[in-house]
Structures are given as C-alpha cells and as structure tokens.
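Every protein chain except one is present and positioned as in the full complex.
When the chains are written out, they are named A and B in that same order, and each has its own residue count from 1.
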Amino acid sequence: MFRSMLFLPGNTPKMLINANYFGADAVIFDLEDAVSPAEKDAARILVANILRDLDFCRCTKIVRINAIDTDDWKLDLDRILPRQPDLIMLPKASQPQDVLLLDEYLLAAERHSGRSPGIIALIETALGIENAYLIASASERVRALFLGAEDLAATLRCKRTKSGQEIAYARQRLVNAARAAGIDVYDTPFTDVNDDAGLSEDTAYAKSLGFTGKAAISPRQLQIINRVFSPSPDEIQYAQEVMEAIALAKEQGRGVVALRGRMIDAPVAAQAQQVLDAANRQGIKTEVLV
Amino acid sequence: MEIKKAAFAGTTDSCDVLVEISPSNSGLEITLESTVEAQFGEAILDTVRAILRENNIDRAALHIQDHGAFDCVLRARLEAAILRGRGAF
Partner (left out) sequence: MSSKVVSSLREAIQKVGLRDGMTISFHHHLRNGDYVLNLVMEEIAALGIRDLTVNASSLFDIHIPLCEHIRSQTVTRLQTNYMSSGIGAIISQGILKAPVQFRTHGGRARDIALGHTPIDVAFIAAPTSDPMGNLTGKTGKSACGSLGYAYPDAIYAKKVIVITDHLVPYPLQGWSIPEIYVDYVVTVDAIGNPNGIISGTTQLTRDPVALVMAGYAAQVIENSGLLRDGFSFQTGAGGASVAAAKYLKDIMLQKNIRGSFGLGGITGYMVDMLQAGCFQSLMDVQCFDLKAAESIRSDPRHQEISALQYAAPGCRSAAVDSLDVVILGATEIDTEFNVNVHTDSNGYIIGGSGGHSDAAACAKLCMIIAPMFRTRRPIILDHVTCISTPGRDVDVLVTQGGIAVNPKNEALRQRLADAGLPVVDIHELKEKTERITGVPKIPPKGSRPVAEVISRDGALLDSIFEVPAR
C-alpha cells in the first residue's frame, strides 16, 4: 500500500538511475506506452538490468508490461521476472480472463524461482470499469486496481478535464470494487505537471473518495501527492487509540470493542493498521501502548 | 555467434550509450568515444569485451558513443544491439 507511484519511461536511463531517490513510495518501470514499438526489445533488457543492479530499498518496484493482446507481454515477463519486481501492472485489464492469463504465466514462473509478484490491474476501458469487481477478485494475486483515465476518456468518447466529472462514476466504481474485493485502489495521474494547485485539489478529491494513493507522471508531483495521502497526526493518533482499544479488549476477554462511542469492527481495525503502517513507512514512530 | 547485419541500440542522451554493431571480417574492432573517458574508458572496454566473449562473438565492428552510462545500461545496450544484429528479435 503506497501513497504515490511514479511512472518512469522504461527506455530512458537518465530517469531510471535515480528511481530510488525521487521520493515515490513505488516506481513503475513502463515498458508500454512510454516505449516506442521499435524499442520494446531494448527497453525490457534495460529495465531488467536496472532491477538487477541498482538498489531500491526505498521503493516498491512495479513493471508495466505490454497488453495481453500483444506479442510483447510474455517477452517482457521472461526478462523481468528473474529480477524480482514486486508487482506487475497489467494495462487495459478489461475482463477477469485477462488477469487469469497473466496469473497463469506468473504461476509457471513461480515454480522456477519460488517467488512471484502481485498484480495491479490497470483499468482504462469501459469494459474494464464494468468488470471492475470481477477483475479485482479474479485472483489472489491481484493486489490493487488502478484507474487510467486518459485512455478511458477515449473509450467513453468524452473529453478529459481537470475537474474530472466525466470520470466521477469510474472513480467511485473502482473504489467500490476494490474495497469489496478487499484490495487497494489507485487514482489516475493529473496530467498538467505545471499546475500544483490543480494537482493538490485533484489529489485531495481522490483521497476523499477513498483511494489508497495516486499515480504521478513527474517526480515534481510527488511532494504534493505524498503529503495529501500521508496520515495526519490526528489520524495517526486515532489509529493508535483504535489498536490500543482492541488490545485492551482482548486482554480483558471482551468480544466487543468500542472507542469514543463507536464500534470498532474489522474494517475499522484494518484501516487503523494501514494508517500505522503508512506512518511507520514514513519514519514516523508509532507505539501501541497497553 | 554471427553478427549478420548492422544494428544499433541506445541513444546519445545523457547517461545513455549508443552502441553500433556491424559485421566484420577482421576480428574485433572496437572504437570508443566517451564523456567519461578518463574515469571509465578502460572499464567500458572491459565490459564490451566481456559481453562479446559471453556471446561468443569474435568478429564484429563496434562503435560506442558513451555519455556517462552506468555499466548496467551499457550491458543492456550491448545486449540489445547484439540481439538486433543477430537478426533475431
């Protein structure tokens, strides 16, 4: 679970060599839209080498492979999987079968190396939006949904705007589907890299809808995205109290947990744990005292 | 392994290296231009020779234009150029 994920063009060494230092919680090595067809072969070799030889202690490593309806995706995986990326981003995920196809390939690879990555399903087609829950629950391996609004707007035949009314339904549907399936969900990037105020607004809106985090297309967007999706001191405080209340109740043999007049059930507890994990990830020390 | 046709990989962008490989009849000819010649010229040539050895290539002409690429980037570009030069994708 991360606040921000940064797209990096898979064939541009200058960006890749600093991937670990931009401040993103996750980096997406992009073999798909950022790489021209003639360079797909070179890009996958480059990304594989970068994954093998450079240090990524600070970031989750995601690779966006080419779509399932191309010849490239298997070649991408053959090169990338031995380098142990954390997650594979599946573009244009439109139906659960897309996930299953990828899942099968990953399973076969897992038998060789004993480890295999999770999947982030990138939903950027009308059909994908319709099938969101089915995609989210198609496999244990699916860890998150991710909205790709630029391509989606094209399939919806509408114009993409900063205020985002045209994707309001898509956003909420994806959040709903992801949470129903018990997984994370990430918001589409804000494409005007010079509009900090617009980015801030868009990111705050995404957070208010329940998104886990947001994608960035430029490192300069990370500060704002990270700030918005970082738990506030109040949220951290509350999360600590929740976990303390649960621990106390357990110690006292009580089945029902209440805090500030509110019932603490499993979803609330899970959210509290996520907040504490996020805080810890950012180096904020949290302590659950009993 | 044979280099069947001239091929190249990489770019002249900063932190990248442009590798051009072509068939040769007279063993290995390697020419290098690098912005970090003094610091890494030898290391670059070592890597180039090692990759050629690993791929069993003993006849080829290579022209390398380096703008300060890391070793892993150089290796990637070499591999891609060789793959393309083999006539395989």
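FYI, contacts are C-beta pairs under 8 Å (C-beta built on N, C-alpha and C of every residue); 3 or more make two chains touch, one makes a residue touch a chain.
Quantities reported herein were computed from a predicted structural model and do not represent experimental measurements.
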{"item": "Chain not shown, touching residues in subunit A", "value": "17-18, 20-23, 53-55, 218-220, 223, 283-284"}
{"item": "Hidden partner interface residues of subunit B, rising order", "value": "14-15, 35-36, 38-43, 67-71"}
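Just so we're on the same page, only the chains that are shown with their structure count from here on.
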{"item": "In the complex, subunit A residues that touch subunit B", "value": "12-14, 17, 41-42, 45-46, 48-50, 52-54"}
{"item": "Residue numbers on subunit B that touch subunit A, as the complex places them", "value": "9-10, 13-16, 69-73, 75-77, 79-80, 83-84, 89"}
